[in-house]
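Just dropping this structure here.
Omission of a single protein chain aside, the complex is shown with its protein chains in their original locations.
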Amino acid sequence: MEPAEIIQHSGGAIGAAWLMIALPLVGAAVLLLGGRRTDKFGHLLGVLMAVASFVVAALSFAQLLGFAPGERRRGIELYEFIPGLAKVGLLVDPLSISFCLLITFVGSLIHIYSIGYMAHDPNRRRFFAYLNLFVAAMLLLVLADNYVALFVGWEGVGLASYLLIGFWQHKPSAATAAKKAFIVNRVGDFGLLLGIFTIFATFHTLAFSDVLGNASKASSGTLTAIGLLLLVGACGKSAQLPLQSWLLDAMEGPTPVSALIHAATMVTAGVYLIVRSGPIFQGAETAQLVVTIVGVATLLAGAIIGTAKDDIKKALAGSTMSQIGYMVLAAGVGPVGYAFAIAHLITHGFFKADMFLGAGSVMHAMNDEVDMRKYGALRKVMPLTFWTFLIGYLAIIGFPLLSGYFTKDGIIEVAMEHNAILGWLAVIGAGITGFYMSRLVFMTFFGAKRWEPTAHPHESPAVMTVPLIVLSIGAIVLGWFLIMGNRFMTFLAPAVGAPEEMPAFHPFSVPGLATLALVAIGAAYAWMKYGRAEVPAVAPRGSFLTTFARRDLYGDALNEALFMRPGQWLTRLAVFFDNRGVDGLVNGLAAGIGGTSGRLRRVQTGFVRSYALSIFLGAAVLAGAWLVVGNL
Amino acid sequence: MGESITFWVLAVVSVVAALGLVFSRKAVYSALMLGVVMLSLAVLYAVQDAPFLAAVQIIVYTGAVMMLFLFVLMLVGVDSSDSLVETIRGQRFWAIVGGIGFAVLLALGIGNAIVGPTRGLATAVRDGNVPSLAELIFTRHVFAFEVTSALLITAALGAMVLAHRERTEAKPTQKELSRQRFVAFGKTGKNPAPLPGPGTYARHNAIDMPALLPDGSVSPLSVNRYIARYEESRGILPPEVARVLEEEAEQQRANGHGTPTTAERAADGGPDTEPMPEDGVVVGRVVGPRGESGGESRGGSVSEEDGK
Amino acid sequence: MTTHYLVLSALLFAIGGVGVLVRRNAIVVFMCVELMLNACNLAFVTFARQNGNLDGQLIAFFVMIVAAAEVVIGLAIIVTIFRTRRSASVDDASLLKY
Partner (left out) sequence: MPWLSTLMGVSVLGALGVTLVRNDKLAKQFTLVVSLIVLALTVAMAVQFSPNGDKFQFAETYDWIPAFGVHYGVAVDGIALVLILLSAILVPIVVLASWHDAEAGKRSVRTYFSLLLVLEAMMIGVFAATDVFLFYVFFEAMLIPMYFMIGSYGGAQRSYAAVKFLLYSLFGGLLMLVAVIALYSIAGKGTFMFPDLVGTIQDVTTQKWLFLGFFIAFAIKAPLWPFHTWLPDAAAQAPAGAAVLLVGVLDKVGTYGMLRFCLELFPDAAKFFTPLVITLSVIGIVYGAIVAIGQTDMKRLIAYTSVSHFGFIAMGVFAMTTSAGAGATLYMVNHGFSTGALFLIAGFLIYRRGSQFIADYGGVQKVAPVLAGTFLVAGLSSLSLPGLSTFVSEFMVLTGTYQRYVVPAVIATVGVILAAIYILWMYQRMMNGPTAESVKSLPDLNAREKWVVAPLVALLLVFGFYPKPLLDVINPAVKDTLSSVSVTDPQPAVPVAQEGQ
């Protein structure tokens, strides 16, 4: 089934969809320009704008449901952005509205949570301004109806991410992490930009409707090139191999940021891009294959990194990488995987945000301690946090009937049908997930107290726990709701197309059972090592594999050796060359002229007689010349 | 035929004189040589139907300009002759090369420039050379002529302005001068008294006669070195004068002054020294209003001038 | 015959030129300049006769006048220089260099 035609639309909530972007943008502008005057109500305004944006999204969703499935792609023209290149318009269709709902809903919850989390930060207003900016940019990214506007949103979320990772910029580590995130993302943007250029050179338009509708007419080589370039962009934004290194460092940011940007929404933009550009990938099998390989590689790499991290946020970040790997894998499979990719994206948005916020709650209680080896036995002290976290945990490991069970197993099955090797690798990934997530939970909430003497853990205030509860409810029911009866796949079909045959859900298939078994083994092993046994306060040296995982699979070391050091060397060389080579040439020329004239100056001896001699000789030469010329 | 003889005689004379002008060491000789050239040219003008110019040449050049040269030479010093050592590298070589080259080229060029026979001035000069010239000067070239008069007046004024020395401080009184003399005496032992006169027992007051001291001996201060050297070279130096000079020379050597005596210098006559370097001193003594005196200071001044 | 005069003139001119170049005494240099002017005058007078035109003599006359003025000024300058520097050597007045 092909995607449906886009219908120009005006009026109603969809006609006002631009408000979704504009409201948080206004919020950000007011808070940033208003300065200290808005300190008092800044956080409230921020929350208000996010919630208002959610309301618009919900109303649009409702209106969209009112149309027949084939008419659910609504385009809204806004204005001409770059004459000859791009108009700005919004595309409200099942795909984008799903994202809008996720972003605004989870975003609103995290806004609310942040009121409590950032209560003591003197720059809370600025934090909310950045959060609002992020929401606006992210909505622009998903609502854009062309690649330029998408790119504007794409970079906008990058900027917000930069600002928020470096929010505590007096910490050099935070500032460095922010810069790293931006630069690595730029490498991805490099690919995305080239992809956009290729699209424009091929189609002379950048609108989704024109490009995707005509993608099949382009040669497969072109499509492969475009697909791979877009994939580079997606890798950058979604922290896929080989551009994954920024995500772990990005945990320097405040935890709500990690939850919203680096777990629930922004990092999934790559998946969105691949799904949105589906027709291009479907015309390029090589590109699709590379997408799936990248997805699998990343889901394994993320999982392995997650097993060795003692920093609770970094362990979660590794898990995020891994889960996005699943989504990319599904997105690479084609239309049959799109729905699972997006569904997993949405459920992941809930349970991962839930867990990040839970982790934030824990950190909040433990004086911002992030080392899990200094946690332990927190389930009694923070029951609400524990229970919500536990739900998130069960959801992610794919405990039957929770969200992850439906969406992740769906991905595994789709992958298995597409390519058995990839499928089994995904199954192994699920097993590792079971281990490292269990490890995290056992180290944090079970076992003995290993607290710092100064720590006095306590349950977080309601403003923080209520969002946790809401998110954990989502984590319980969303998977079942979306997957059962192919509800989501049918809903998305007008936007991304659907396979000829809807896949049926097999609860007891071989891969499904294998996954469950592996997860159980992983969890049991984790219980033996971290639940029942004593957790040492200092990490043991561990095997080579542990070190490998702890060092982020040597990703940073590789980057350093391949890019940073040669880059620094090249920079020094270039500066030297510029000063001595290019400028040296210029200055050398000047010095040469100066030296020559200094030497020639000596001719001016001051002796009148030598001047007279030159005059005399000159006259003689002239006389000779006259003679010669006269006789010719 | 008569013109040819005149030309060849005068040409040789004038070229030799010109060479003498260039190569004689002493400015005065140069001036005299220039006079010879000018006179020869005056005759050649006359031979070439230019009697007026010949007269002007003699009156203006040989008369006025040459006198001016001689006066200035006197002001500057009759002896102010060059050392002929060239200090600028290559200057002399290239000057001579250039000169010969120029002469040859010019001769060739001008030699080729003449075409046709000589026309003579018979037609141009109808009522005599001077009236014809006068007519031209006061008719066609009258403006240029007037301008030259302005030029001459400007030149006269300019010369006056240039030669005029503005006194920038009060003229020293006799008292100040005498104080200066004694200060100098105290510092350097320079004799504050005037140079000795001819002496009590003098029979002459001619410049070649040294003054006699009251004991009848010769005052070394009064010996004119120039004349003494001249007389020495002729072997007619009076013995008493010779003795005085020798004593003085010995004294100087004992004092450690490296300055060779007059006689020695005259004897070795090296290429870079003037044969008679002390003329200036004589002139200075005669001309110099304040009569710088004293053997030592004279010796000093001589060596300074030599060093240049 | 005319040619002879001209060659003589050229010869004198060149000798004067060499004199200007090799002599250091300003007065002698001046004399050499006068010699060169005289050489020119000879050429003028010769050409006057050659071409049957008095203008050559006239120019020679003007040259003399100008030369006289020049000598006056030149010598005054020499005297002034001599007064301040106690030297009439053209090489000594070489401060205006480099």
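Letters are used for the chains, namely A, B and C, taken in the order the chains are written, and counting of residues starts over at 1 for each.
One rule holds in what follows: a residue touches a chain if its C-beta (ideal position, glycine included) is under 8 Å from a C-beta of that chain, and two chains touch if they have at least 3 such contacts.
Please read these numbers as outputs of a predicted model, since none were measured by experiment.
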Contact list for the unshown chain, restricted to visible chains: A
Selected from A:Lys87, A:His111, A:Lys237 or A:Arg609 as touching the chain missing from the view: A:Lys87
Residue, one of A:His120, A:His170, A:Arg541 or A:Arg602, that touches the chain absent here: A:His170
Touching the absent chain when the full complex is considered, from A:Glu452, A:Glu534 or A:Asp583: A:Asp583
Touch residues of chain A, complete complex, unshown partner: 32, 35, 79-87, 148, 151-152, 154-156, 159, 162, 166, 169-172, 174-176, 178-179, 182-183, 186-187, 189-190, 193-194, 196-198, 200-207, 209-211, 214, 217-219, 222, 567, 570-572, 574-575, 578, 582-583, 586, 590
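In this text, only the chains that are shown with their structure count from here on.
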Centroid spacing, where centroids are CA-atom means, of chain A and chain B in whole angstrom: 103
Inter-chain centre distance, chain B versus chain C - centres from mean C-alpha coordinates, in Å: 17
Whole-Å separation of chain centres (CA-atom averages), chain A against chain C: 95
Multi-chain contact residues (two or more partners), chain A: 605, 607, 609, 613, 616
Residue numbers of chain C (touch at least two other chains): 17, 21-22, 24, 91
Interface residues, chain A side, partner chain B - complex: 605, 607, 609-610, 613, 616-617, 619-620, 623-624, 626-627, 630-631
Chain C - residues contacting chain A, complex: 17, 20-22, 24, 90-91, 93-98
Chain B - residues contacting chain C, complex: 3-4, 7, 11, 14-15, 18-19, 21-22, 27, 30-31, 34, 37-38, 41, 44-45, 48-50, 52-53, 56-57, 60-61, 64-65, 68-69, 72-73, 75-77, 80-82, 86-88, 91-92, 94-96, 98-100, 102-103, 106-107, 110-111, 113-114, 118-125, 129, 132-133, 136-137, 141, 144, 148, 151-152, 154-156, 158-159, 162-163, 165, 308
